[in-house]
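A single protein chain has been omitted; all remaining protein chains appear in their positions.
Showing subunit A:
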Amino acid sequence: MSFTQTSGARTPRRSPGCLASTALIMRRTLLHMRNNGFGLVVEAVLSPIIMLLIFTFLFSGAIAGSVSGYIQYLLPGILVLTVVPMTVYSGTTLCTDIARGVYHRFRTMPFWQPAALFGPVIADGLRYSAALLTVLSMGLALGFRPEDGVAGAVLAAIYVLFFAYSVSWVFALIGNVAKQPETVSGTSMMLVYPLLFASNVLVDTSTMPRWLQVVVDVNPISVAVALTRGLFHGTADAADLAAGMGVCLLLVVVFAPLTIFVYLKRQLR
C-alpha cells in the first residue's frame, strides 16, 4: 500500500443532480444483474416459463377444453401474475440494501438523495421487461394469437410494465419501513397472493356468483388484467382504459411520495 496523493488535472467536480445521480445508481443495479446473471435467468426466464406451462396445461382442460382456446384468455393475466411478485422481490432487495453499509455511505455523500430509491426502482424495469418478453414469446409458441396484432401486443406489454412500476412503489414503501427483509416478503406475499387469485387472471368473472363478481371486479389486479386483455385483443373501451390507468396513477401518486418521504426522514431517526 504505497500511498500516493491522487494526481491533479481533473475536470472540476459538481455534485450530481437528479438525473445524473439516478443514472449512476441505476447503473449499480444493472451491474448487480450482470454480476449475478444466473439469478436473473432463473427469475426472469425459467420461473415465468414454468408458471406459464403449469397454468396453461393444468387449467386449460378443466376450464376451457383446449390449450389454444384458453391461452387467448390466460396469457394477459399470466403476464401480470408473473410481474407482480417480482416487484415484491424489488422491495425485499431494497430493505436488505438500506440496512447495509453502502446506503450509509450514500447518506453522507453530496448527490441528489432520492436517487438512491429511484435508481433501483427504475432499473428493475429491466427484469420485468425480460420476464414479459419471455412469457410473451413462450405464449406465442403455445398458440397465443393477439387479435389486435403487433400494435396491440406492444401497447399491452407497455401497460403491464407501467402497472408493475406502479405496484413496485407499494413494496418499496414496505421495504423502507420494515426492519427485516423477511417481514417485507411475508407481509407483501400475504397481500399479493389473495389479490392475484381472487381476480380474473385465471377465470372469467361472469361465471361467479354475483357478490363475488363485484369483489373480484374492483380488485386492482382484475382492473389491470382487463385492460391488458382488451389491449391485446382490441376490445378495450374508454372505461377499461380509464380504470386501468387510474389504478396505476393512484398507486404512484400515493406511494411514491410517501416512500421518498420515509426514506429521507429515516436518517433523522
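Everything below uses one rule, namely that a residue touches a chain if its C-beta (ideal position, glycine included) is under 8 Å from a C-beta of that chain, and two chains touch if they have at least 3 such contacts; residues count from 1.
To be clear about the criterion, contacts and distances are computed from a predicted model.
Among the names given as "Amino acid/amide ABC transporter membrane protein 2, HAAT family", "ATP-binding cassette domain-containing protein", "Septum site-determining protein MinD" or "Phenylalanine--tRNA ligase beta subunit", UniProt records the absent chain under the name "ATP-binding cassette domain-containing protein". From the options A:15, A:137 or A:235, the residue with contact to the chain not on display is A:15. Per the touch definition above, the residue from A:55, A:106, A:128 or A:144 contacting the chain not shown is A:106. Panel shows subunit A; residues 1-7, 10-11, 13-16, 20-21, 24-25, 27-28, 31-32, 35-36, 100-102, 104-111, 267-269 of it touch the chain omitted from the view.
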